[in-house]
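What you see is the complex with one protein chain gone and the rest in place.
As written, the chains take the letters A and B, and residue 1 is the first residue of each chain.
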Amino acid sequence: MNVLFGLVSAMLVGATPILLAAIGGTFTFYAGIFNIAMEGMMLVGAFCAVLGSFFLHSWFLGILCAVAGALIMAVIFVLFAVRLHTDEFLTGIALNLFAVGLTTFLLRDIFHVKGAFTNAGIRAIPAVKLPLIDGIPFLGRLLSGYNAIIYVAVLVTVLSAFVIFRTRFGLRLRGAGYNAACLDSSGVPASTIRIWSLIVCAVCCGLAGAYLSLGSVRLFAENMSAGRGWISLAAVILVSGNPWGIAIISLLFGFFDGLTVFLQGSRIPTQFTAMIPYVATLVSLYLYSVRKRRQA
Amino acid sequence: MARDVLIDLQHITKVFPPDTVALSDVSVSFESGEIHALVGENGAGKSTLMKVFYGLERRDAGDIFFRGAKVEFRTPREAISAGIGMVHQEILLIPEYTVWQNIVLGAEPVRAFGTIDAHKAREAVRQKIEEFQFNLEPDALVGDISVAARQKVEILKLLYRNVSVLVLDEPTAVLTPQEIPQLFSELARLRDKEHTIIFISHRLDEVLTLSDRVTVMRRGKVVGTSAASELTKEDLARQMVGREVLFTSRRQPQEPGEIVFGARGLNCSDTEHRARLHDATVEVRAGEIVGVAGVEGNGQFELVNAIMGLTPMTSGTLEVKGKDITHADILTRRMLIAFVPQDRGKMGASVAASILEDAIMTHHILDPRFRTWRGLGLDYRHAAELVDQIRDQFTVSMGHSSDPFSSLSGGNQQKVILGRELLLETPFVLMDQPTRGLDVGSIEYVHQLLLDLRSRKRAVLLVSADLDELFMVADRIVVMCQGEVVADLATDATSHEEVGYYMLGGKEAAHAETGS
Partner (left out) sequence: MRKQALSGILGVLAAFAIGALVIALQGFNPVETYGALLQYSLFSGSGFTATVTRAVPLILTGLSASIAFASGPVNLGQPGQLVMGALGATLVGLFVHLPSVFLVPLCILASLLGGALWSGLAALLKRAFAMDEFIVTLMLNFIADYFALWVITYPLFDPSAMTPMTKPISAAAWLPDVGGVNTSVLFMVLAAVVCWLIMSRGRSGYEWRMTGQNSLFARIGGCKVDANYVRVMLVTGALAGLAGGLMIMGGPHRFVKGLGANYAWDGIMIAVVASNGISGTFLYGLLFSALQQGAIGMELVTAVPSEFIDVLQAVIVLVVVAGRVSLNMVFDRLATRRKLKESAG
């Protein structure tokens, strides 16, 4: 029984950053932007979260800093790709490299350490007990007591499905991706919509980053995002952006991520268990292509 | 009948960097409640002028007056709120959305939190459909309805926003001869309801039928404005081009030779197992030009792709000069088929490359002159000679062969592509809309080229949306509808109307499809 709860918990922990980043990516996907900067946004978010939490002595302010940091990245992307019309792929790659360089440099410059920074002064995001549900014997343990951000992630998923498919903004968002020229001639500048989608993506990635560094651990390590931004990109592509599909895929990846931690005690060398999330991504891509071929 | 001046454009100038003066000191005025046609050849500046007016392009000099007051529409949104709407040549709709979604996009009725009030939207759209007597179904997906219906959705989109001025850019380009009168009666009805209609066209018969007044433009300047009743087609043509224009065919009678190209029983389906080509059969003989007519999207593109080997066929055979190429790879086909594709930028050339690089494609494999280093190297110096040959033989106006392909005008780009393809000296030539988007001078050039190929006994299959063009150069016209070849007519024995009849499905012409 404990094993089950442990696995579910590990699954949610692993799924959350990918879910958040992927939802953000969904918005830019629908808007027709080829956004590969999620990795960089997450990394900057993780760093700023630690920065904020440490110096401002509050995890909440840490989250705000994370979002602010990711927004700055988004602003740069907007300046380049939307205003100057630079190639979105190049801009994304450049931004990711910039994020790695900047966070590594600031880690050294501000905290005077190499590799990783951890300190008792960093306030982590607390876990939350849901008021009524917590009391229920079995369900309570399953549903309550997780980190606050996990609940935020669920909320974000539901909200995004609502926004994308039921609101005016959502109609225009998808319109920007389907036919930007049509949207422009309808009186709604597609570039404005794209900018908004990037802002939403930055907020989500900032949250994801904050969760990485302030959620279950309390540290920032160089290159902490470890490819999760790429995995969430894969998720967005696999699902063609649908938020519910993203949720399922993220849980799947989370499962594999959790499995990694789980298997660390076993006799399989840690290097192979560490490979699991990445192999899982490859397998998902394979299954996706098989499904597509069967349809044809 | 005196009308007020509604729109006054004065001294408009527009330059496209680095070298193109699209509009030079253009002054035109439009009166309220009239149908005013803006006429000129491709590249004359008519579309650009309206785009400048509408806020899609910024002008470099000049003023715009609307209802007497000086205005500047920086975006289409501003133009629309002033009551002006424009329907573009390429229909700009979202095929994944329904009719009502497309119409209300940008002006959606909303409830709390920005949720779209779908009920209200549908009702408003239904109301407008009835008011103007269009025949549309609000919940139909735009991707599923006919081209003529999509055009109506575009118009309705503007009427929903209560525009009183409608600008239509080449509206008849996408319609069959049968659908045009219906559009005209709808436009006349709008004019009678006090709407003002500006319509851009290069089709002279239509212009004279529909409009009250006509303004002719040539090379970025206004030639003149007159009442339609005072003009003949010849007058218009002369003003457009600056010299006498022949409207009769220059095709000399000629006996066609043996069959060079045969496509028999071609069947093709797309990813959803819909039949895109059904039992299509076409034959072309030496010294013959066969035209393929049809409403866009009825299998012409699939036919071209199947012939070139870009999409697989489920059954059927292809042969050129007796050689079976049904399963041949693209290179083998290219040895026998010269191909001028529909879309210069997407299929005919690489816009980012230099003129030389675009000119030697395929030659670089087939012509031993360009091989060095035992086939590993490419002889760029000899390749430059090919470019010279193209330039001389096809009178291309260009700089150096290493200049970017994008520095050439549309007509010259097409000439380079034609030169490249025709110098392959293949027995069979496949051309898909070769004159699309070209100026009249270039169009004439291409037609003459086609006739030359014909007199030199090459076999040509010409896909075209321009019936005038087909009647001018083709010996036979083959009509495609719903992926089938529904008619094979000798040009001299048929008429525009008969071809149009087959384009709409022959006996099914009376069938009321949604929107037509």
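Just so it is clear, contacts are C-beta pairs under 8 Å (C-beta built on N, C-alpha and C of every residue); 3 or more make two chains touch, one makes a residue touch a chain.
No experiment lies behind these values; they were computed from the predicted model shown.
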| item | value |
| --- | --- |
| Contact partner of the left-out chain, one of A:L7, A:I72 or A:V100 | A:V100 |
| Contact partner of the left-out chain, one of B:A140, B:L310 or B:A384 | B:L310 |
| Candidates B:G348, B:G419 or B:P434 - the one touching the absent chain | B:G348 |
| Interface with the undisplayed chain - residues on chain A | 76, 79-80, 84-87, 89-91, 93-95, 97-98, 100-102, 104-105, 107-109, 226-227, 230, 233-234, 237, 269, 271-272, 274-275, 278-279, 281-282, 285-286, 289-290, 292-293 |
| Contact footprint on chain B, counting only the chain that is left out | 13, 15-21, 24, 60-61, 308, 310, 330-331, 334, 339, 341, 346-353, 357, 360-362, 364-366, 371, 373, 375-378, 380 |
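In this section, only the chains that are shown with their structure count from here on.
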| item | value |
| --- | --- |
| Centroid distance [mean C-alpha coordinates] between chain B and chain A, Å | 45 |
| Touch list for chain A against partner chain B, complex | 166-169, 171-172, 174-175, 178-179, 181-189, 295-296 |
| Of chain B, residues touching chain A in the complex | 56, 75-77, 80-81, 86, 88, 92-97, 101-102, 105-108, 110, 113-116, 157, 271 |
